[in-house]
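My questions all concern the structure below.
All protein chains but one are shown in place.
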Amino acid sequence: MFNEESTSSPGMAIALEMTGVTKSFGAVVALRDGELRLRYHSVHALMGENGAGKSTLVKIIAGLYLPDAGTLSLAGNPVSFKTTADAKAAGVAVVYQEPTMLPHLSVTENIFMGRLPTSRSGNVDRKRMRREARALFDRLGVHIDPDRIADGLSIADQQIIEIAKAISMDARVLIMDEPTAALSPEEVRRLFAITRSLRDEGRAILFISHRFEEVWDLCDTVTVMRDGAYVSTSPLAETTERDVVRQMVGRDVDSLYPRGERTHGNTLLKVHELTSLGVFHDIDFEVRAGEIVGLAGLVGAGRSEVARAIFGVDRYDSGTVELDGTPVRRHDPLHAMGLGLGFVPEDRRHQGLILEFGLSRNAALAVRRMLARLGIITDSRENSLARTWLSRLQVKARALDTPAGTLSGGNQQKIVLAKWLAASPRVLIVDEPTRGIDVGTKAEVHQILADLTHAGMGILMISSDLPEVLGMADRVLVMREGRITAELSHEDADAESVMYAATHSEAVKA
Amino acid sequence: AAGSSSSDQGTTALSVGYVPKMLANPYFDQAGVGAEEAVKELNGDYVAVGPQVGAADAQVPFINTLAQQGRNGIILSASDPSALGQALTTAREAGTKVVTFDSDVEPEYRDLFVSPVPDMSLSKAMVDVMIEQIGEEGKIAILGASPNAKNQNAWISGIEKDIADSHPGIEIVEKFYGNDDDQESFDKTAAALQKTPGLSGIISTSTVGTASAARYISSSSFAGNVALTGIGMPNATKAYLEDGTIKKFVLFDPADMGRVGAYAIRALLDGDITGKAGDTFTAGDLGEYTVEEGGIVQAGEPIVFDLENIDQYNF
Amino acid sequence: MTEVAFTASATSGTRTYLTHALPLWRRTLLTHEAMIILSVVVVSIIAAASIPRFATPLTLSYLLLDVTPILLCALPVTLILVSGEIDLSVASAVGFSNVVIGWLFAEGVPIQGAILAGVLSGLLVGLVNGFLVAVLQLPSLAVTIGTLALFRGISIGILGTDSITNFPVELKSLANANVPGTGFPLVMFAVLVAIVLFAVMLHFTPFGRSVYATGQGIDTARFSGVRTVRVKFTLFLLSGLLAGLVGAYYTFRYGSARGDNAAGLELAVIAGVVLGGVSIFGGRGRIVGVVAGVLLIGLVQSVLRFMNYSSDVINIAVGGLLVVSVAVPLAFTAITQTVAHARRKTSTPMRAEESQHRKGK
């Protein structure tokens, strides 16, 4: 346990305090003994791997989730938020990780919904609302038409509106869950300037980000979480990036990534000048048998979009995809699957699994046609297939008809992997394969991927987890704003070169 | 004469189901009153069942149920001439006598049809009342009830025939249907009057339509310019006699059909008649009836209502 | 792909999995479907015991004949609801097929040709729905309200005030015939075949799996190689095809073709399907439940008619069944949650996020 007096700047009153907060979703314990202490006049960072429970903690403070146990107090008074309205009323403003726009309403109404300004007669005061929205945008230095409807806004603009919304609430406690994930450096700079001025006004701010430089730039204190549990809180001045990483991951990072000697065979997947207007451009690369190709870049760089286009879920405008010399039809995943392509998508809950289906139905979904005999598919055939793959991947579950949605994140991810391994693909695209899964499972997944390459599979791995890409990939492609800006060999790829290519358009193709 | 002698010979008790095209319709309610009275006079058991709205197949389940309940008579006004065929056949095979009234089915599906009045005499009566008002010259429209009902079509073609035969100066320029629905008849009348300027009169073969059309006309600028007549329910139409929208209208007493229907069932059960032409039976106070060609019995004669006699009727 | 040696699995021993988490009786008896089937049985027994003349072959025959059109339409509509869409135009498709048959027959087309054209007409309705819903991805509720009006309008337009009735007697008696000496209508063999076909299709084929996947998670379905557009299109075609066949059956069952035939049948179909446990939000429901749901409605109607109730009471009963079938489970959950909350006093589980998302029509 850390010593409170030694790690916090004395003289700053506590704005929000959370102790012993626990939250589980069915079998998944998202947060155990969560702890947090925010002070006025301070920007507090919250760090932790994907799935560490940061957002869950935020949602409890926001009143969206009711905690299973633990206490929360604001300015020393115990509170218990039943709804998000309660938290708002108590002076807590939240920027959620995923923007939550009202697509049919105007930008202005999105900012003020729930507390629309009214004139004396009780009508919505549109003029005032618009004026205030303009003022907010000026302050943030962005140009979004306050009268346009929210539908069709880019993720970046949505994020800015979320920030404007939170700022406009004039809250004493401001919580921002990865607000910068989609922003450009210039926008980030402005956001930081505003955040600092809010801090100087005396507000307590919680800032969540996976980017170390941002945290060191903006914050004064950092709390680290791991596997849903509180690890430590320390003033940033007294800690280093290395310490934080060690606390986040819990062990030596390098030992995670098994890389035996790999021999690369012939080219399996060949993507040529793939373009989807406004999304990505002239994407060119190959994946060979027995090779892991990493695709790195910031969130929003268009990596998942490329993968989806290759697999055929999304349309594209021009270019070709070939698998082992055979052209893959546009916009036809079934055809791609027939040729031996598999795809573990990034959003396992909405793209990978049917949450209400049992495990065996999920595992058999991609191979349903092959499982059928004379057109008839039976539970027993699905079950025997599922038994094989679930036990190979060591899925922790009791019964085969357990709804997939009730498994823990890591086990859900394994079901998605099982589903695709059952289809015996030659090339497997994995998009954020270890997002939100615990350290142990993460190592297991990496081991599985390594084993697959040894058996001759080609793997295209998209990951926002830089150490993972660097550790696993034989070659690293870096994307920025829809274009490949660098191709680095395993030896040349390091954090610096990848991040440089991810943020600069004129990167060298190595 | 034959009927009354055999009714006390200990034959099976009368058990009649009355099935109108739709419930909650004053016309059919009045017919039901007659049927119920007659069944009671014959010491029988009476039940009125049916759908809320007229549709071809909606009556089928009710007829089936009556047959299953073992009722020995059904008095029916059919929404469709053939859709009930199978149900009626099955019922009759089980011994149920089927008498239709007001709107017939194909003859092979029933024992007898009680027509309110001879079709032609009703059509003639309507045309005569109209001629009285507009003279032998002019354009008229016809407002019908449902386009598929046999009696409607019979009356309308009767009107057309009478006009063609005896009133060459009259031209029927428009036919429209209100489906025995207040709202529809009202709106369609409005549309028809606008569509065909210079109309001298409307003959409505729908009792509901007559009142609705009167209501539209009386509140519009057509009041006094367009003559309206046809068949109508005395209670519902009285107000328009009083305000002058309608001078005279025609009908018969629907209760007579019900009464005759009930007595016919008794006679059929007793074997006094079989439904062939020339058979005769007595319907209580109404007197003796003779079955015409095609198994048809005429229950009465048209009544012309005007301000003088309207107060004698209450239905 | 060659066999992969899994290092991970080599380290820890093989796992075993139960096939089912719950024992058989709980999986089969504590379901919505079982409740509906039980209701059918209980109502039949009570009615047979307490209503004179109810328990006859004739009752069965009439009940089955009455539910046949509803049941046949309910089968594809079940699949459509499972896939997350809705079809309100079935009754208009039935009517359209009925009118086309009557019209062509009256125009002198041989009856076989007329029937074929009628079935194709039903298929045409499905084609239009499928194109608008699956291909253009328009909301099926709005689309099928539109096609409901359109094809009913065309039917009324074609026949106008006419009613075609002179259909061949053999076909009419075939449509109404029973297996000799029983109360079992011949047409029920066709219905049974259809039920089995649809049950197999939904529960035992890859296509059925695709239908469920489409309704429960259309994105996951697409990411799993389900051609969701094709699936939905096929379902609407099937619905049109069955409606076309029902239109032909209807023609001979009632020996009549007219513009307003089968109007309003769509509500009876939806009512039966929903009562049978199919979720209006897609992804849930089974054919056995739907068959039971349709039978339950037919049975309740038949019993009430037998007791000389008229259609007002019957409609209240049908509406009540519908409301009760959705409201009671929800009320039950709400009550158990409140009780659980009261027990734990300070903390409750988060109200299901999913239910917020799913809130819709």
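Annotations for the structure displayed:
Each chain carries a letter (A, B and C) given by its place in the written order, and its residues are counted from 1.
FYI, a contact is a pair of C-beta atoms (placed from the backbone, for glycine too) under 8 Å apart; a residue touches a chain by one contact, two chains touch by 3 or more.
Here is the rule we go by: contacts and distances are computed from a predicted model.
As stated in its UniProt record, the chain not included in the shown complex is "Autoinducer 2 import system permease protein LsrC", which appears among "Phosphoribosylformylglycinamidine synthase subunit PurS", "Dihydroorotate dehydrogenase B (NAD(+)), electron transfer subunit", "Autoinducer 2 import system permease protein LsrC" or "Cation:proton antiporter". Put simply, the missing chain touches A, B, C once the whole complex is considered. Check A:Leu105, A:Ile194, A:Val249 or A:Ala455 against the missing chain and you find that the one touching it is A:Leu105.
Of the listed positions C:Thr147, C:Ser163 or C:Thr234, the one in contact with the omitted chain in the full complex is C:Thr147.
Interface note for the absent chain: among B:Tyr18, B:Phe113, B:Trp155 or B:Phe186, the touching residue is B:Phe186. Residue in contact with the omitted chain (choice from C:Pro57, C:Pro139 or C:Pro168): C:Pro139.
By the touch criterion stated above, the residues of chain A touching the omitted chain are 62-64, 83-88, 96, 100-105, 109, 113-114, 116, 118, 122-124, 142-145, 147-148, 152-154, 156-157, 160, 184, 186-187, 277-279, 281, 481-482.
Interface residues of chain B with the unshown chain, by the touch rule above, are 23-26, 29, 52-53, 176-177, 181-183, 186-188, 190-195, 197, 208, 211-212, 215, 219-222, 235-236, 238-239.
Remark: the residues of chain C touching the chain excluded from display are 86, 132, 136-139, 141-143, 145-154, 156-157, 160-161, 259, 267, 270-271, 274, 279-281, 310-316, 318-323, 326-327, 330-331, 334, 353, 355-357, 359-361.
One rule holds for everything that comes next: only the chains that are shown with their structure count from here on.
Ranked by how close its mean Cα position lies to the mean of all protein Cα atoms, the top chain is C.
Averaging Cα coordinates per chain places chain B and chain C 39 Å apart. A straight line joining the Cα centres of chain A and chain B is 75 Å long. Residue numbers of chain C whose C-beta contacts span two or more other chains: none are found.
Shared interface positions of chain B, defined as residues touching 2 or more other chains, are absent. Listing the residues of chain B that touch chain C in their complex gives 23, 47, 49-52, 55-58, 60-62, 64-65, 67-70, 80-86, 90, 94, 106, 147-148, 153, 177. Within the complex, the chain C residues that touch chain B are 53-54, 56, 58-59, 62, 66, 160-163, 165, 172-173, 176, 250, 253-256, 258, 260-264, 301-302, 305-306, 308, 310-312, 315.
On chain C, the positions that touch chain A within their shared complex are 1-9, 12, 14-21, 200, 204-206, 208-210, 212-213, 216-217, 219-227, 283-284, 346-350.
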